[in-house]
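And then subunit A:
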Amino acid sequence: GDTGTPKAAAEGSGSSSSSGGELSYALATSPDSLDPGKSGYAVSHRVFRNIYDSLVSELPDGTFKPWLAESWTKSADGKSYTFKLRHNVKFHDGTPFNAAAVKATLDHTQTLTGQARTLIGPFKSAEVISEDTIKVNLTEPFEPLLSGLSSAFLGISSPKALQQYGEQYGKHPVGTGPFKFVSWSENDQIVLEKNAEYNWGPPIADNKGASHLDKLTFKIVPEEATRIGSVQSGQVLAAETVPPQNILTLKNDPNIKLDTAITNGTPYTLYFNTSNAPWSDLKLRDAVRSAVDVDTIVKTLYLGTYQRAWSVLTPGILGYDASLENSVKADAAKANQLLDELGWTKGADGIREKDGKKLTLRYLESSPNREKRNDIAAIVQQQLKQVGVDVKLTITKDTVTPLTQGEYDLVGNSQVKADPDILRNLFRSDRVYGKGGYNYVKLNDPGIDKLLNQGYQETDPEKRKAAYAQIQQYVIKNALALPIYVFPYTVAHSSSVEGLKFDLLGYPQFYDVTIRK
Partner candidate 1 sequence: MKEATALKPIRKITWKASVSLRRISASSVFLYAACLVVIFMTACAIAPQWIAPYSPEVMDPNQLLQPPGAVHLLGTDYFGRDVFSLVVYGARDSLLIGVASVLVGGGLGGVIGALSGYIGGWVDVIVMRLIEILMSIPGILLALAIAAAVGPSLFNIVLAVSAGVIPNYARVMRSQVLTVKNKPYVLASRSIGSSELSIFLKHVLPNSLSPFLVMATVGIGSSILTSSGLSFLGLGVIKEIPDWGTVLSQGRGYLTVAWWICTFPGAAIALFVLSVNVIGDRVRDTLDPRKSGD
Partner candidate 2 sequence: MTEPLLATQGLSVEFEKSGKFLEPVSDVSFHIGRGETVCLVGESGSGKTITSKAIMRLIDFERGRIKSGSVKLDGEELTTLPASLLRSLRGKRISMIFQEPMAAFDPVFTIGAQLVETIRRHDRRTLREARAHAVHLLQRVGLPEPKLRMDQYPNELSGGMLQRAMIAMALACGPELLIADEPTTALDVTIQAQILNLLGELKTELGMSILLITHDLGIAAEIADRMIVMYAGRIVEQAPADRLFAQPRHPYSAGLLRSITTMDSDRSAPLYTIEGAPPNVTEFPSGCRFHPRCPLATAKCREEAPPLLGSDGHEAACWHTDELLEELSLPSPQSEKLSPEPQSSGIQPPLSAGEAKAALPETEQELLFDVVGLTKHYPVKNALGLTKAVIHAVDDVTFSIHRGETFGLVGESGSGKSTLGRVLIQLEQATGGQIFFQGEELAGMKPARRKMLRREMQMIFQDPYGSVNPRWTIGDTIAEPLEVHQKLSAAERKSRVEELLGWVGLNPAWASRYPHEFSGGQRQRIGIARAIALHPSFILADEAVSALDVSVQAQIVNLMQELQSRLGLTYVFIAHGLNIVRHVSSRIGVMYLGNLVEVAPAEELFLHPAHHYTAALISSIPWPDPSRKKEFSAIQGEIPSPANPPKGCRFHTRCPAATALCREQAPKLSMIGSEHSVACHYPL
């Protein structure tokens, strides 16, 4: 098992380092929009976290600290929250930050279908109580609310800019964050500059004033070799998502430092579609699980740089059930035995059949080969072939169509989220794919539904943990999913870059960064 907390960067604070300079940071993909209400991508979050501040801040231990909100209270029924807002905060466009701004942001969120909207859950309304007081009303209790509000997806936008730019706001983001948006040339770079007036930094930061960096430039470099190459050649100072094979070599490079943060949410997991015969059969799924040697997969592909996952939650998240670790193990003999018992017998080509039907497993994965997920598919295919299961791989850009039509037996997915409530989206019966949910498993179990509801409504953290533990155990026991790995977000940067930190979700924090001259 691993420590459940994101590992902060090796160096301490950069008080001794000089300030100024420009940090160029190579991203692997491009944000689609810098409107936090609109975009759901992690990469967008990495960029606009620097532009927007949130009402609250979630610490690595899962506790919440004030940020733009100085304090807050929750109503007894858990259905409304009242936030007292900080004074003297200004948006980059000069608009003052106040309750109206918060309301404008939350209302804006509701007009969209982004990640932000799910984070805010059963949102009903936002009421401006006074200039510095806002009340958020919910239709039902929603425990993950603060966690959601701490994310940059619910960062507060300038109401003036929202109105001014309308549909095009995503290209002209205005927040209160430590960096101001300067320019975005698509597929090339996003430039941010220091917000000199900033002095309302989050509690996890050491810095209390304006950022040390004058400029923060995100370069969009999808090609791995190019991205790593540009750090090595010094064209950029830092680059994200270093592939495992490069991690090993860069470790020996004296000019390059590597920082790693464990991301949180759900690990990369293969989900069975239980609505399709014959995979509705637990025993069959169990056979497959026994045949898949996850340890070998993770070791082979990630060369020891990634952790194996055991549950459908990542270890760093509230409610993670550590007891599931080592609960399953690869056992080809057991797999064969189970399959034999079920009456699937090997044919001439080594593939098992029953009643004239071959045992095939339709494995859906999206392309391109992000985090070597396509390679996982290749190995799984090989391993299952050993026990006589024919894996039909569909690796495509357009996973939407087969997912909507249910034409898959196994599909891979991972999610980034700070709260275990993420499981609701994955397992509650109404969270069907295409209707806002990711219930790939097509689970329809009232007991689980109840536990999931309990999970977000319950205010007692211990009870929440218990509910989620039960759910996790249920998933593993019923072999609904095969957790594979927990993604470590790895950044390679020049050794002159200091003070890079990561938040609970593994997102980089540039506020404290300094560049040694």
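With respect to how the candidates were assembled, all candidates are chains of the complex that A comes from, given by their letters.
Throughout what follows, contacts are C-beta pairs under 8 Å (C-beta built on N, C-alpha and C of every residue); 3 or more make two chains touch, one makes a residue touch a chain; residues count from 1.
If you're wondering where the values come from, they're calculated on a predicted model, not measured in any experiment.
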Subunit A: touching candidate in this complex (1 or 2): 1
Give the list of subunit A residues in touch with candidate 1 in this complex. 224-225, 228, 243, 245-246, 248-249, 296, 299-301, 303, 367-369, 374-375, 377-379, 381-382, 385, 393-398
